[in-house]
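Heads up, one of the protein chains got dropped from this complex, but the rest are sitting where they should.
Order of writing sets the chain letters: A and B. Residues in each chain are counted from 1.
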Amino acid sequence: MSLTLLNVIVAVVIAIAFAALNAAYLVWAERRGAARIQRRPGPNINGPFGLFQPPLDGVKLMAKQLMIPGDVDKALFMVAPVLAMAPAILSFVTIPFSEIIVAHNFNIGVLMIFAFASMGGMSLLFAGWSSRNKYAVMSSVRAVSQAIAYEIPMLITAITVVMIAGTTDLMGIVHNQMGGIWHWNIFPFKNGLFNPLMLMSFLIFFTCSLAETNRAPFDLGEAESELVAGFHTEYGSMGFGLFFMGEYANIVIGASLTTILFLGGWDSPFALFPGVWWFLLKVYLLIATFIWIRWTFPRTTIYGLLNLSWKILIPLSLFNLLLTAGLLKVF
Amino acid sequence: MTAPIQIKSGETFTLNVGPQHPATHGVLRVKMDMDGEYIVNAETVIGYIHRMHEKMGELKTYPQFLMNLSRMDYLGALGYSHGHVLLVEKAAGIEVPERAEYIRAITVELNRIASHLFWFGAFVMDLGGFSPLMYALQDREYILDMLEGITGSRLTYCYYRFGGLYNDVDDTFLAAARRFIPRMRKSLKKYHKLVTGNIIFRKRLEGIAPLTQEICRKYGATSAVARGSGINFDVRKNEPYSVYPEFDFDIPVYHECDSLARYNVRMEEMEQSLRIIEQGLDKLPDGPVMPEKKPRIKIPPGDYYQAVETARGSFGIRLVSDGGKNPYRLKLRSPTYSNMHLFDESCRGMLIMDALAFMGSLDLVIPEIDR
Partner (left out) sequence: MIREKILQELQGLFPQAAEPAKTPPPSDVASEAETEKKKPKKEEPRANGVIERDYKVHGYHIDAQVSVDQLLGAVNILDKLEFFIESITGVDWIKEDQLEVIYDFSRYDFDLCRVVIRTRVPRKDPSVPTITEIYAGANWHERETHDFFGIKFEGHPHLIPLLLPEDADFHPLLKDYKA
């Protein structure tokens, strides 16, 4: 894409609009999905199938009084929600939806997205610390240790994919997988490269995205029944709204990244009509799985969570990394 | 997980769980001294919903007190009423027709299943799984509909009278009860597949809060808390009352002493209650449900005691009478009071999320503690 200012602005605005719409309507999807699993209707009053629910909720959140408790650390308190939302939206700028639909493609796309994801972890810390509330502090401690623990296997599996593709450019990674379902990184056969552990890498990456976005069964940060509302207890109206939307935007980013790294991006399973519709289909299938998992499983303990990451996922992903490196060298 | 009792960081902070908290199932406050996520000391503060039922027992006549009992443990109200009417009938020497006793047993067991279903949903929700609550409440709705047809209430029943019942059951109830039994068995299988076999759920509960038999004995714990620790105690078998000797049912006892054992005990109790209901419906005799002459309640001076097995344990009433129209003293021994008491001592050294899972496995209903 040419770098004229107008193009850049239009592209960025479209990316942000996509992110915001997704974040809003994912709430609707989650509520309907949860209701379906729990045998009840879900939002169906406001508009057909409850589709007007998100904008009305947004209006309600904006109209509420923005309360800041007296004792908090004002600067950190107000920065935290913004810091939760901004990196997620910014990451959208670099995700390629198809061959031609990408806001601005960096040649270090993978690295950039992970850098932004780490910034999101800081918002947890700011929110919990500045709230001067013991529950918030406890929950943010848990959430930060979880975020750090699960970034590592995520990065390692991403490096595995980068090694196979030979580039950190997201479009380059997708180009490497073009040509039908057998070329996708999730399957072992690729250009003579036989790696049976790629499916396991996909599962590790998927689990880590669940954990990075604080989704059940890894939602100790906002465990409702124990810590009231976790690190965002003291936030009301738009502060809460920003955290909320930031979480859903992160979910979309996580699903998009999984699709690009493992499922072939916008490639179609039989190499017919590749395009943005395949990308969106895969992303939404993954998001439906996220929602399904959330409403089925209870929460893990903090030690179960950390043990899973440090003792199981990291060794497995390291092993896969070494195996891939070895196979790449040999074949 | 090993439990460090010594404080690692050198200082503790006080965390107040409740009285308004999503996990405490009522107004209960636990003042915890914490070292990071570990509990160093816990002190339970109760009394937020204390309504002094025992004083009301002295100021009201015997029939007027009937409705107080369902306000104590509102989830298993019929068990409490049963204890009270059995006590007064025993003390005053009133004969109860057999049909009334069978219907009492059937309705108490239905209420026990309803209470355990609610406990199941709330317990799994405490652990983070939000969906089984909806399924459990759906099943509970069937029971509530059945009982509403004969008693008129959905939650706080006042169905038993001294001498029998005030209303006989009709065919709608009997047919609905028969339909309910296979449906509930199917649901129980579903719950076992969805929840009991789930590895995340098992990891949350295995080995958490082991309670030895000695600590159960020192605190007087009954019901699933004792039976999960290997104590074979159920008032229906150890101290039979009403028509329970006629029924053939088992008492589930598990020996692992952890929260998973208590969970398993309650799930199996539901199955055994279904057996009792089936047998009760088969053996239901015809006849009146109240004696022909209205019974006069004349209780000779002395004191009397009756224990029944409710959903939460052994509920006991002690009546001290001086021959008058009102009881001289009416003491209500609530099972959750004794069960809750062991929380303070046993939760030292636990993580807070384990302590909250422990509270859920004790099956607390706070108005019953506070009376």
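Here is the rule we use: a contact is a pair of C-beta atoms (placed from the backbone, for glycine too) under 8 Å apart; a residue touches a chain by one contact, two chains touch by 3 or more.
All values derive from a computational prediction rather than experimental measurement.
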Taking the whole complex into account, name the chains on display that the unshown chain touches. B
Of the listed residues B:L75, B:A92 or B:I208, which contacts the missing chain in the full complex? B:A92
Quick one: say which of B:P132, B:G163, B:P295 or B:G316 touches the chain that got left out. B:G316
Option from B:S259, B:Q306 or B:S361 whose C-beta touches the chain left out: B:Q306
In subunit B, positions touching the absent partner: 46-47, 50, 52, 54-55, 58, 87, 90-93, 215-220, 226, 231-233, 237-239, 298, 300-307, 314, 316, 318, 320, 323, 328-329, 331, 333, 337-338, 341-342, 345, 370-371
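As a working rule, only the chains that are shown with their structure count from here on.
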Tell me, which parts of subunit B touch subunit A in their complex? 1, 13, 15, 21-23, 37, 124-131, 133-135, 138, 194, 198, 200-201, 203-204, 351-354, 356
Contacts from subunit A onto subunit B in the complex sit at residues 34, 37-40, 134-135, 138, 142, 216-217, 219-220, 223-226, 228, 295-304
